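Complex shown without one protein chain; remaining protein chains in place.
Chain nomenclature is as follows: A, B, C and D, assigned in order of appearance, with residue numbering initiated at 1 for each chain independently.
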Amino acid sequence: MDAVSAHLDGPQGPKPRKRFSRNNIIIYGILGMVALYYLLPLYVMVVTSLKGMPEIRMGNIFAPPVEITFEPWVKAWSEACTGLNCDGLSRGFWNSVQITIPSVIVSIAIASVNGYALANWRFKGADVFFAILIFGAFIPYQVMLYPLVIMLRELGLYGSLWGLVIVHSIFGMPILTLLFRNYFTSLPEELFKAARVDGAGFWQIYFQIMLPMSLPIFVVAMILQVTGIWNDFLFGVIYTKPDLYPMTVQLNNIVNSVQGVKEYNVNMAATLLTGLVPLVIYFVSGKLFVRGIAAGAVKG
Amino acid sequence: ADLEVTHWWTSGGEAAAVGELAKALNERTEHKWVDGAIAGSGNTARPIMISRITGGDPMAATQFNHGRQAEELVEAGMMRDLTDIAEANKWREVINPPALLDACTVDGKVYCAPLNIHSSQWLWLSDAAYKKAGVPVPTTWTEFVASAPALKEAGITPLAMGKQGWQQNLAFNAMVISLMPTDVYLSVFQDKDADAAASAEVLEIFKTAAIARDLSADSNVQDWNQATNLVITGQAGGQIMGDWAQGEFAVAGQVAGQDYHCLPGLGERDVLLAGGDAFYFPVLDDADKSAAQGELAALLVDPDVQVAFNLKKGSLPVRGDVNLDAANDCMKKGLEILGRGNAVPDWNILITSDTRAQLEDLFVEFFADSSITAEAAQERFVGIMEDAE
Amino acid sequence: MNAQMNSVEIKNLDLHFGAVKVLQDLNLTIGQGEFLVLLGSSGCGKSTLLNCIAGLLDVTAGQIHIGGKNVTWAEPSDRGIGMVFQSYALYPQMTVEGNLSFGLKNAKVPKDEIAKRVARAAEVLQIEPLLKRKPAALSGGQRQRVAIGRALVRDVDVFLFDEPLSNLDAKLRADLRVEIKQLHQTLGNTMIYVTHDQIEAMTLADRIAIMKGGRVMQLDSPSEIYNRPRNLYVAEFIGSPTMNMVDGALAATQFSSPLGEISVEGYAFDGGAPDATPAVLGIRPEHIASGAAAAQMPIRLDSTVELVEPLGSDTLARVNANGAPFWVRLDGQATLRPGDALPIGFDPARIHLFDKASEERL
Amino acid sequence: MNAQMNSVEIKNLDLHFGAVKVLQDLNLTIGQGEFLVLLGSSGCGKSTLLNCIAGLLDVTAGQIHIGGKNVTWAEPSDRGIGMVFQSYALYPQMTVEGNLSFGLKNAKVPKDEIAKRVARAAEVLQIEPLLKRKPAALSGGQRQRVAIGRALVRDVDVFLFDEPLSNLDAKLRADLRVEIKQLHQTLGNTMIYVTHDQIEAMTLADRIAIMKGGRVMQLDSPSEIYNRPRNLYVAEFIGSPTMNMVDGALAATQFSSPLGEISVEGYAFDGGAPDATPAVLGIRPEHIASGAAAAQMPIRLDSTVELVEPLGSDTLARVNANGAPFWVRLDGQATLRPGDALPIGFDPARIHLFDKASEERL
């Protein structure tokens, strides 16, 4: 046999691949164009926010800034006025933080326990509740505004931070519960059984067995909720009062209250500032997000 | 006490005017103004206010337009009765036109403090634009229409109009009040007389609106102040807008009669609608705050505050007895008309928000779609007015 | 098997999933210290039965007694059982020690007692060096030992195993099989062991319960099941290669079939030879003598070789006798080729006869 | 095996996944119509090799020839191969017919030709009644047949099977094994078959390639592999239960170990008896005679029974001879109990000797 191996004619080794094969050109071409379409708005926002007003009026929106100025950012952050308050977005930022953190925690806590109960402790009627919940995902928020005002009023929670937390938990519940339920269903059932034989109860299994195994889906839920709650305008403004108004309200105020000429640069800076938190989260944890989605959303 | 006041006055001139109110409250009483501005139109802000009130977490005072917007809240007993304040400050006597106070009165009790008068039937004209086109600044709507071709030739948009529904609605409103005989107006909007709605006079208005639709076809802006800005910079010939547009001219440093001209009642008739903003005061449990509410209400109608506020806001004061020397040309023109008593009630006072919303939809559609004829639009107008309450 | 000593008793057990009746009127009594294997093809309800015993599934009807107590409604952890799963089901985020002690901590066992029991289990299973590792860092066999250890520390009377070895490769399986056998001898617990591997069943079991469609087809010692299968299903299920079957008719001790008339004199009838009935004759490949040895057998047939499968240790041949195919097990050194003539023969004492209609052993 | 007739030839094949060298300098020549089985433990590179032959993986170095053509760079569909996967990989939403014909339609084979080939494959595999069904409505065995059919219709020279039976239960596996064997005899194609089931390998193969760590350890006929394993790995890998091994030292024909001095006179050394070397003696359980038969054997030992595993058809016993454990295969009827004394013996002709250091057969 070794005699054969002495010399080899014809093709051998890996098949040569052209770097610029037709396929690659098509794939990267399309992806490049798509990337352009997705990046263009971001680019325009960033560029505009760094220009002065005269430059904006003169040039086109895609031109890079001739003179970079951070004044619009400063203005958007700390000077822009809404009504009488001229402290820009800064106040709203802390409000948003204050709203987002408890809302995200509570809504995920509730939804994950729901998902776990639905996946592992199926009780009678659970499916019905779940179906209603999924149906709830389709209800336009406007429809629920009024009934919720009444309910919160009756609970005495209207206008408080906790009222808003409850509202966010309610509206986050359908999709999150679906995600968690699917994820927990995909975990080996035998683990759950083993823990029951070991005498662990509902909460012990949840905290000691399930929770440590659920990082990806928690990341997904966290990302979805942070984005959703941070970007929320309607609930933030309806279920709280001015000293708790989230950043988006300030953004709306800045963008919608114009004085003569629209200050596009300030608007863009404000927009970017508002989107910064969710954007950073996406850029940082994109990979985990995809993994979590694969684990939680795909299995039906 | 801290008094939280919600309103939707966030544009430049508006905010400055609110600042006067706040200053007055903070300086002249020991109470503190907590500002709750929500940008956007009343449509954004109103549901928030209503939710707050019905949700049991009311603010101390809130802006509403005059008229029937707060009617049900009053009926539900959620609004503070201001009769004591009104009587103590003789509102009945000082407030002019009296219709404003009537609008605040339900079953003989006063529930709101009128703050200003807005009249929306103004045509604002750019001197620069007309100079460029080489035609004289028009003095009536008819002249304005006649001069439009010259403007177009000079590359100037004859009529600036933002694409938001309420602006188109306002323009239509201005035509109705300025071009329609008062008796027809009253029988249409006050008596909801369907025959009047179907009359030739009304059709005429729709035809005029169709002309305005053509003249504004090239104006690609959204917000009212952007449209005003077109006039200020001479890119457009004119704009139909309320008296608050004056604030924008002022902020831009322009002088009435010199850089711009204003035609109340579109220059056709000396009639203005008397509408405006009023503050309502939700019932509060806290007695301190309740008292403070009274003080704020009294303050709003106070002569000095009225002057300071309305100068900034570009609107008219609600009392005839104040000194308005500082007022500019346009404002004086308006005051004069009001002083002559040539005011009819705003339709916001006459029709419900619901009807108004329907009418807005109609006008918005009409303005956006040149294929809708005046006749077709009138037919739908009649339909809406038949159902109106 | 003294009734007083019964460890697990299952009475009239029914279990339905919706409309699907997975277990039907199942009765089973398992003695103290017995090693019972549940054997059956996939989907026959073995795991379901085990889960019922463990309390992980709510029974539809019937009772379950463990150690003399009715535990039908008791919690899994209160039944005195330990369970070992096919996929090990180790808690991935805990160390081996954590896995072993989790159940004890839940039961609020004192610390030093936990340490003692974990140490003992680790010793018995020889996993002391692994105690600080996480399951991901263990080999398949080690994981399986930890899984057994988890049941072990709980000091329970009854061990339940659900196909504990089927994820392992053949060699390891053989090793662990021996270990489990020794563990049983050491501990003396009752063990219920689910598998569908015959070798496991035959070597481990004191008794085997062969299940089919939610019913127990036969419950007997391995040798009884091998030598006297109660019905056609069990006969075909047990043994590899499968028992050869010939359809025919039985009249007294004469079995007539395509093979010709065969006298089954010497066959131990269950009840007594029936008068006349359609019947099936079965004979295991390893009980067929061939070549010279065939001549010694009471029943002799001529056949031709069709297919030869040399396995090394043995050789399997499929032969054709009067049109009926027979698998025959021959010596590993046998050199046969398709087409060769091969005389075969067997002893009526080694055959099995079944009623064609009821499929029961005659 | 004529060089001109070689069907598949693999020359100096290397395959690396990044830094992991999965296949290393692998050479393999497979004759026309041969049935080659690749056997090896999990992860040894069997599937990888198969994928290289199929063109589903790019080789790192070396060449692959099929039917005399160098196909190293050819597309899978142009190599004249058909492949059957462990998970069947049927197209779930197509009917059986669709599954069979999809590739042909794609190759623009004329309609009537497609129909003919599908009909023939269906006939060969006896799946005619299933043609209109979808895979979900088929049993495991039926699915496997369809998967084979998909390769069959392509009229290829070489069939590649990647553990095609390992998802099936034992009985079905045995049946399909026979069918594949017959299919091979009918079609006469070259077949390369991956498995880690010894029985499959032994019964199906013309030759077996035993792989370990990306290398071929031995390539020989089944009987050669069973009777003359080239090295320790192959010796231990083949045979169930595993070969018994005793460490010792060999000097000429004397093997000294804890068992005592044993003369291996009669053993067929590969090269000739070495002078003196540490060595390992192997003897298969089935080649150990016991009881009375042991007395006839050249080598005799006394032992005590430690463990008995009755399998029905056979009985396995672990005995202890001078401290060395031996597995012995006995008759199924044997009645032994732990503690019994059992004389055992074997023939030097049946033993295997390996160099301790190189692990090569002596």
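By definition in this document, contacts are C-beta pairs under 8 Å (C-beta built on N, C-alpha and C of every residue); 3 or more make two chains touch, one makes a residue touch a chain.
Just so it is clear, contacts and distances are computed from a predicted model.
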Omitted chain (choose from "HypC/HybG/HupF family hydrogenase formation chaperone", "Alkylation response protein AidB-like acyl-CoA dehydrogenase", "Lactose transport system permease protein LacF" or "Na+/H+ antiporter subunit D") - UniProt protein name: "Lactose transport system permease protein LacF"
Chain not shown: contacting residue from A:Ile25, A:Leu39 or A:Leu215: A:Leu39
Which candidate, A:Ile25, A:Val97 or A:Ile139, sits in contact with the chain we can't see? A:Ile139
Just the residue numbers, please: which parts of subunit D touch the chain that's not shown? 51, 54-56, 75-78, 81-83, 85-94, 102-103, 106-107, 150-151, 154
Can you name the residues of subunit A that touch the chain not displayed here? 27-28, 30-31, 34-35, 37-42, 44-45, 60-62, 110, 113-114, 116-119, 121-124, 126-127, 129-148, 151, 169-170, 173, 175, 177-178, 185, 189, 201-203, 227, 231-234, 248, 251-252, 255, 264, 267, 271, 274-275, 278-279, 281-283, 286-287, 289-290, 293-294, 297-300
In the full complex, which residues of subunit B touch the absent chain? 42-43, 46-47, 50, 54, 69, 71-73, 76, 163-165, 220, 222, 352-354, 356-358, 361, 364-369, 380, 387
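Simple rule for what comes next: only the chains that are shown with their structure count from here on.
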Pick the pair with more C-beta contacts: A-C or A-B? A-B
CA centroid of subunit B to CA centroid of subunit C, Å: 90
Give, as an integer number of Å, the spacing between the C-alpha centres of subunit D and subunit C. 27
Flagged in subunit D as touching 2+ other chains are none
Touching subunit C in the complex: which residues of subunit A? 188, 190-191, 193-201, 204, 208-209, 212-213
Which of the residues in subunit D come into contact with subunit A in the complex? 9, 11-12, 25, 27, 29, 58-63, 70, 72-73
Taking the complex as given, what residues does subunit D use to touch subunit C? 41-42, 169-171, 174, 178, 181-182, 196, 198-199, 202-203, 222-223, 226-227, 238-242, 284, 286, 307, 309-314, 316, 318, 329, 332
